[in-house]
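Can you keep this structure in mind? I'll have questions shortly.
With one protein chain held back, the other chains of the complex are shown just where they sit.
Take a look at chain A:
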Amino acid sequence: MTQAEALQEYLLRLADSDMILGQRLCELCGKAPALEEELALMNVALDLVGQARNWYEYAAELIDDGGDADKLAFRRDAHNYRNLLLTEQPNEDYAVTMGRQFFFDAWHYLTLNSLVDSSNERVAGIAAKALKEATYHLRRSSEWIKRLGDGTEESHRRMQDAVDILWRFTGELITPNDTDHIMAEAGIGPEPDQLASNWREMVNEVLTQATLTPGADDAWMYMGGKHGEHTEHLGFILAEMQFLQRAYPDATTW
């Protein structure tokens, strides 16, 4: 894989992960446990889809096949999506929704925090703007993990269940593949070992405060999103999200 190819892969991972998680949060419109949460969820979703657009625009320039950000978001099939498997997992209850968010936010924050010093100026610029938003997302989801983990007996049980359900998707966040190594060597992306240890430390600290038990260090991990091998959920997400572009392929404006 050349560095240019790796950069495209990496940009799509960032964009697709933002986009798919944003889409999952959109599904919760009108269904949040309180009006304040309605506002906050849509706010986070809005940040994520906005960031996705920035990454897609840069990726589209590099791919340079006449397509644009919309084509990347709405005309690619699942096997071309590069989002982390965690982001496509269903909302289930609010513990799963917030658990998914927290594991992602910790990865997202640490990744962006490294990308602001990227040797690629364009990447650094997009990351700088996104980091402010991700910092707020992480603070918010960390607080929810603590509230639910250390709230009532029921919320503790549900939150622990959520950690157990989602844990197998966390390995992918911190297990590097070729793309990660090439990005790190080029000074574009974060150093994988550093990212992994920071993520573990951050997650353990919050889970401990929340009286929750993390999954085992040697737990089996479900991976594949980074190279386009997804869970069964992604096909349905795209069927809904891409419906109009697919049903009206001749339309050039919306």
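To be clear about the criterion, a contact is a pair of C-beta atoms (placed from the backbone, for glycine too) under 8 Å apart; a residue touches a chain by one contact, two chains touch by 3 or more; residues count from 1.
We take it that contacts and distances are computed from a predicted model.
Undergrad: Would you mind picking the UniProt name of the chain not drawn here, from "NADH-quinone oxidoreductase subunit L", "Putative transporter subunit: permease component of ABC superfamily", "Ring-oxidation complex protein 1" or "Potassium-transporting ATPase ATP-binding subunit"?
TA: "Ring-oxidation complex protein 1"
Undergrad: Looking at A:7, A:21, A:59 or A:73, which makes contact with the chain not pictured?
TA: Of these options, the touching residue for the absent chain is A:73.
Undergrad: For the chain left out of this view, which of A:82, A:158 or A:226 touches it?
TA: Considering the complete complex, A:158 is the one touching the chain left out.
Undergrad: For the chain that got dropped from the picture, name the residues of chain A it touches.
TA: 23, 26-27, 29-39, 42-43, 45-46, 49-50, 52-53, 56, 69-70, 73-74, 93-94, 146-148, 150-152, 154-155, 158, 240-241, 243-245, 248, 250-254
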